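Sharing a structure below in structure tokens format, with a few things to ask.
Omission of a single protein chain aside, the complex is shown with its protein chains in their original locations.
Chain IDs A and B follow the sequence of writing; residue 1 opens each chain.
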Amino acid sequence: MRRLLAGRPWVWSFAAAAAVWLAAIGYTGGTGAGGMLTAALSLAAFTVIVGIGQMFVITLGPGNVDLSLPANIGLSSAIAMTVMNGSDSRVALGLLAAVAAGLGVGLANYGLIRALRIPPIIATLSASFIIQSIDISYGRGLQIKPPDGFARVVGWQFAGVPLLAVGTVAFAALAAVVLHRTVFGRSVLAIGQNMRAAHLAGLRVERVRLATYALCGGLGGLDGALLAGYFRGANVDLGNEYLLSSIAVVVIGGTSVAGGRANVAGVWGGALFLVLLLTMLNTFGVSAGVRLLLTGLIIVGVVTAAGGPKAA
Amino acid sequence: MTQANKAGRILRTLLPTLSLALVMAGIAYLNPRAISYFGFTLMLNLAVPIALATMAQMFVIAGNDLDLSIGPFVGFVCCVAATLLRTSPALGSLVLLGGVGVYVALGALIHLRNLPSIVVTLGMSFVWQGMAILVLPAPGGRAPDWLQALMRIKPPLVPFPVVAAVLIAFCGYVGLMRTSYGAVLRGAGGNPAALRRAGWSLLRVKMTLFGLCGALGVLAGLALVGITTSGDANIGNGYTLLSIAGVILGGGEFVGGRVSPTGAVIGALTLAMAASPLLTFMRIPPDWQVAANGVILITVLAARVLISRRREAM
Partner (left out) sequence: MPFITLEGVEKSFGAVRALNGVDLEIAPGECVGIVGHNGAGKSTLMSVLAGGLAPDGGRLRVDGAAQALSPGRAKALGIRCVFQELSLCPNLTVAENTRILHPSVRRFGWRRRAGRLILDRLDEIFPGHGITPSDLVADLSIGRRQMVEIARAFTETAERARLVILDEPTSSLDATTAGQLLAHVRRAVAGGMSCVLISHILGEILTASDRIVVMRDGAVVRAADAAAWDRAGLVATMGGVAGETERAARRLDTEQRPVRVRLAGGGGIELVAREGEIVGLAGLAGHGQTALLLAAFAAEGQRAAFVAGDRQSDGVFPEWSIAQNIGVRSMAGPLISTRRERAVADTWRTRIGIRTGDVADSILTLSGGNQQKALFARALASDAEIVLMDDPMRGVDYGTKLEVYGLIAEEARQGRTFLWYTTEAEELQNCDRAYVFRDGAIVAHLAGDEMTEERVIHSSFAADH
């Protein structure tokens, strides 16, 4: 059992997710177990979409992280709703617009990082301030609801399994293939291990970085549109919790913060764990303060138990 | 090669000062009356807690780590100070010391288990936030009188925040750049393997760096609550990113153990002035005030890059 866990930290995350789920339904005596899982799968899916984008960015190497995600999600949700304008025929256009906005954010981030040589943490943080302001003034008083068909599809489930979750699992599988078997994915992993060596090995370092930040932005845009559909409306604060959770699920899932080593399955495990953890705490009826405290302690605990990379 | 690098380095050290001068020039242009004893005291009001928090973050960054929980920790300290410290000083002091102890333990944990500090401190930010809410569920309480009095000191000629900033910078500079153990602390950030081979305890180093961060975080919280006079669990939340920005503005780097205590304090002062006073004087509408923070940060950093590039071309 230990050998199974040692080489595969992401197994931990799934095991932990199962544990909290069992704890929660144990408390309720088994009622609502199915509903809990269904809701968790949907909410986790949203985290996975941006988590995978964040995973690619983090894998680029130490210091690479996208802090503009929440602002991105907020703005994209507003753009999606505006473009869709409540009509199902415009759903595709709205999604496209949201993804395009996200791509724009990603490109802007990269522009700051590259042209102005600002560290990614600061660059994406500064960008998020600006995007937030754009969203505030653009989305002022926005009351547009998502088109009915769109909202229904986003929330659709069959036998308790949300379509969104199924789609996201497929997406994750695709992402894993891209990461390990395409030139782009391998380049990201190489750059994260040793940027100079990657350059000398003939890899197009800057082009790959550009694509990675754009990808992360685009996924943020997509998530914004989907979230607006699920929660029936755009909102500046729609993405706030995804800042920390997008990073947390990536790391809990076994991706190295130092870069160069990524794990896609673990993103799902981490997302399920985080969502079910919150569900469990809500079930126990704990106060906000205790909830935050326990969430934090458990995150620290999980990471400590998994341990970091063995010293070179 | 040494000469060119040396010149480049001197310029990089000067850049934080130049950024500060730029911001001050902007303020002077927009509102000349702000450049006065009273004006500075007002504008640099929050500079002391920001400078302390930035110094705290600097120690962690010197060890190639990052503390994403310093903001909520400062908030927690504020809440404790506004309640326990006033009602039962002994218990309150114990709790604050315990906070520093937790930081030291974190440093040990991160080293022993080789954990990524970003994630661990991320988790801790939830912990401190939660504890702050438990101590003070709603904004209120009152800071101890002696704290309030301390933060209201009016030294002659030079505004208190400036005096405090100089003192903080001096202590940081001497502690990290001049002492023999300071060299060890920085060396651990530059080449930890070398330190280990030379027989130094990297565990001790990590615990010291994090302990210093915690101690300075406590001071930052105390200073903050002395200024605001009452506590609020969310008051410190912006300090995480402010402190990181301050260290980077001051010429510090995330890896390699290259940080500058004086630069960090100057960076903190620059941010303190740019964050609010400058914006108010520029009459930016509230919707765009948030953006202005980002623009200012980008502008200052871009200026840094442009100046170094022109220097390199020369």
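Quick note on the criterion: contacts are C-beta pairs under 8 Å (C-beta built on N, C-alpha and C of every residue); 3 or more make two chains touch, one makes a residue touch a chain.
Here the structure is a predicted model, which is why all the values come from computation and not from measurement.
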Absent-chain contact - pick from B:86, B:111 or B:186: B:186
Touching residue (missing chain; options A:22, A:92 or A:183): A:183
Option touching the unshown chain, where A:90, A:117 or A:261 are the choices: A:261
On subunit B, residues whose C-beta touches the chain left out of the figure: 1-2, 5-6, 9, 178, 180-181, 183-184, 186-187, 189-191, 193-200, 256-258
Interface residues of subunit A (partner: the chain not displayed): 177, 181-183, 186-187, 189-190, 193-194, 196-198, 200-203, 260-261, 312
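Following the convention adopted for this analysis, only the chains that are shown with their structure count from here on.
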Parts of subunit B lying in touch with subunit A, wherever the complex brings them together: 109, 113-116, 118-120, 122-134, 137, 193, 241, 244-245, 248, 254-255, 287-295, 297-298, 301-302, 305
Interfacial residue positions of subunit A with respect to subunit B in the complex: 62-63, 65, 112, 116-119, 121-123, 125-130, 132-134, 136-137, 140, 244, 247-248, 251-252, 256-258, 287-300, 303-304, 307-312
